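Quick notes on the structure that follows.
Yeah, one chain of the complex is gone here, protein chain that is, but the others are all in their spots.
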Amino acid sequence: MSDRSLVISGLRKSFGGVEALRGADLACHAGETHALIGENGAGKSTLVKVLSGAVRADGGEISLNGKTLRVDSPMQARAAGIATVFQELSLIPDLTVASNLFYGIEPKVRAGRVDRRALRRAAALALEGLGIGGIDVARNVRELSLGERQILEVCKALIREPSLLILDEPTSALLPEEVQWLFGKVREFAEAGGIALFISHRLEEIEILSDRVTVLRGGVDVGSGPIAEMAEARLVELMLGRPVERVFPAAAAGPGSDEVVCEITNLASPPRLRGVTMAIHRGEIVGVGGLQGQGQLALFLSLFGVIRSTGRVAVRGREVRLRHPRAALDAGIALVPEDRATEGLCMTLSVRDNISLGSLSDISTAGLVSQTKERSAIALAASKLRIIMQNLRQEVGALSGGNQQKVILGRVLAQHPALLLMYDATRGVDVGTKAEIYRLMREQCEAGTAILFYSTDVQELVNLADRVFVLHDGQIRAHLEGEEITESRIVAESVGGGVRKQVR
Amino acid sequence: MIEAGADTLRRNSSIVLAFVLAGVLFVAGTIQTTGFASYEHTRTVLITASFVGLVGFGQTLCMLTGGIDLSIPSNLAGAAVLTAFLANGSSAGLIWIVPMVIGLGMVVGLINGLGVAYAGVPPIIMTLGMNSAIQGLLLIYTNGGLASAAPPALVNFVDGNTLGLSTMLLIWIGVALVATVLLSLSAFGRKLYAVGTNIRAALLAGVRVKRVLVVPYVVSGASAALTGVLLLGFLGQAFVNMGDEYLFSSAVAVAVGGASILGGKGHYIGTVAGAIILTLIAANLNLLSLGESAIDISYGVILLATVYLATIRLGRR
Partner (left out) sequence: MSVSPEAFGPRTPFGRVPRPRFGVADLPLAMAYVYVAVIAGAVFILEPALLDGSGAMGANFSLVVPLALVAFGQTLAMLTRGIDLSVGGVISLSSALLATHLNARGWLLLPELLAIVALGVLIGCLNGLMIAFTPIQPFIVTLATWSIWDGVAFGVLPIEGGTVSPTLVKAASGGFLRVPKSVWVVVLLLLLWRWLRATRFIGDLVAIGSDESRARLLGVRIGRRKLQAYAATGLLAALASIWVTAQTQAGSPDGGDQFILNSVAAVVIGGTSIFGGKGSAASSIMGSIAFLLIPILVFALNLSSFWSIFLEGLVLIVAVTFNSIIQTRARR
């Protein structure tokens, strides 16, 4: 058995003032699938970025197959035999499937020119060889669904016949048969002598696919071993850094209110959302689940007036025309967006400006902002949410991630919405802030606000929601209440009502 | 109290630096000729700067939203030429001509704004095309663009003094006050900065971003037209190319004043400093007997330098 391995020691990387990796060690060998798990912010994606050449490490050593490795660029990574399946995908939307598949390694290049026909033929052949049929290689990637893109991204990595295959959350939009296909391919790859590094936060997938697992926490590895010897509870304990405890607040006591605060009838926004009907009651938390890319985003954006939709939405009995977020806000619907940095905050503006942005008309007279009204409105929000900052004039970009999320909440709650929409609001947020957000959610509910939230974390759906709707292909596939809300049930409904086949 | 003051200074450091630079240039000019610091010369410098400053108002708003208005030259010239033609030498009609001309400037700006905000056209292309279109209309209307004379009342107005200060400077101060109220104190100003910083986040916060995005171009059309009318009075005549120099100087004045080209950062007060700086640079270069060539080159270099410095500071945060 040759010395085919990936050994990382003491890897360090900081972004600005934040230390993402603090001397992490990792060792994986040829023939094994090694899983890397950890909470959001533990350093997993940074490690992937370093290995794939997207960022340069500040310190530490990487050796691949016995040789010290320097990966200063994606090209160097590729040359070293590292192929990465990126979580955010590395596909160019305006190029074809064939062009993307063979980008940089086109089959026939003469005088710098790519033979397009040969490219298409090679692409069709390659996909067939990998067991993928029925895809038109001349189509632009922009036209593919998220699941199709994820599969293409995997194929792209596999055909480069790497020595190290890194997979970063590759299954979020895949159907069970597609996941089986992926696992089969990864196993084939490992058995042929490759090193596979698999990053996922889905413990059930880790258990099925991987041989060994390493846990990251706070930028360092905190535990490693064969998967067979690591029980789930132990893994979670290592990820969180303490024995599993109740992170979620107690469920609401007593039955929910009967008063319907938001009635949605046949809400559709082609092509992703194809018709959804639901009623949300005062003070209840409704969860939306399902595989990624099944219309959940379209649902939330439609309800908030960001995209055009058909159908009927009524808030507090009155029908509303959701043509613009302003209309939604005025009707009592508020949204906490998915991505803090790009959608939620104006990073270079102050905390004060961000919080009051949504309620400017309330705090202004004759077009001018009233300093007194603003001060009182914001002070309330800041203290209630316990936002940690130097002062209100501080740039919001200087705050920690968790506090930034609170600023968003401060802005959103200032309008006292009847229905609060939260789209993956706890993604990339540390455990402490997550707990606070859960507490806030319960508080809001007790005060009478209804919450509709989407999460990729099934645990959140199980522990927070009074009811859960599972979306598939733009429609509601399942509606779970009370006792029906279990992890296995949600997962089962997300993937098609069948039982997940155990391959091992 | 002192801490709040120091904090304000720090946040607006680029504007303070701009004024310091203006001071330095002023001193440099005085070193070369003592007449530089005379009341007459300073007044002339400030009045010359005021024209750049006035068009700079609209340009500031456009650049705060990450855009730019390249149609200023023909808006300005159009307003001047139209006023001269309609007045036809007499001052009688000015009372309705001037508002109408400014209104037309606003219409042009509105078309620009609608294209940028609602159709998603990049501002540079939209306003570039508009500049040509308006210039074409102007040439058609004047049939060749010969210079035409200004009505005397206008000339007297612009050249004269009101309340002891040059009328032009008074107007400029007035515009600066309006700008400060708009940008620093109004709800609209908050929305403008938000749109310039992160338009998606502003939209999701409930700001009607498209409506907000139209306004800078309407204002720019108005300020260009106003400047054109005043410039007509100042020069005593109007001709088709009279606005050309203001294209570049308005953009550079805004940038030198510390506005970030990416939008979201900056203030009109910085543009005021920028306008003064540019005028002083031109004055200094004239003293060194360097002509238009040197001015063009230095404006370009200054634009690059200030924008580059601004991006470095942004990166450091």
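Letters A and B mark the chains as written, and numbering starts fresh at 1 in each.
As a convention for this text, contacts are C-beta pairs under 8 Å (C-beta built on N, C-alpha and C of every residue); 3 or more make two chains touch, one makes a residue touch a chain.
On a predicted model such as this, the values are computed, not experimentally measured, just so you know.
**Q** Quick one: jot down which shown chains the absent chain touches.
**A** Listed by label, the shown chains it touches are A, B.
**Q** Considering the complete complex, identify which of B:Val55, B:Leu183, B:Ala251 or B:Ile281 is in touch with the unshown chain.
**A** Spelled out, the listed residue whose C-beta touches the missing chain is B:Ala251.
**Q** Please identify which residue in A:Ala54, A:Met278 or A:Ala327 touches the non-displayed chain.
**A** Touches the omitted chain: A:Ala54.
**Q** One chain is left out of this view; which of B:Met100, B:Ala153, B:Leu235 or B:Leu262 touches it in the full complex?
**A** Within the whole complex, the residue contacting the unshown chain is B:Leu262.
**Q** Identify the residues of chain B touching the omitted chain, counting contacts across the whole complex.
**A** Spelled out for chain B, the touching residues are 68, 115, 119-122, 124-126, 128-137, 139-140, 143-144, 248, 251, 255, 261-262, 291-301, 303-304, 307-308, 311, 314-315.
**Q** List every residue of chain A that touches the chain not included in the displayed model.
**A** 52-54, 73-75, 77-78, 84, 86, 88-95, 99, 103-104, 106, 109, 112-116, 132-136, 138-139, 142-145, 147-148, 151, 175, 470, 472-473, 475, 477-479, 493, 496-497
Operating definition for what follows: only the chains that are shown with their structure count from here on.
**Q** Would you tell me which residues of chain A are touching chain B in their complex?
**A** 304, 306, 324-326, 328-329, 335, 337, 342-349, 353, 356-358, 360-361, 364, 367-369, 393, 395, 397-398, 411
**Q** Name, in rising order, each residue of chain B that touches chain A in their complex.
**A** Interface residues on the chain B side: 7, 11, 181, 185-188, 190-191, 193-194, 197-198, 200-208, 264-265, 314, 317.
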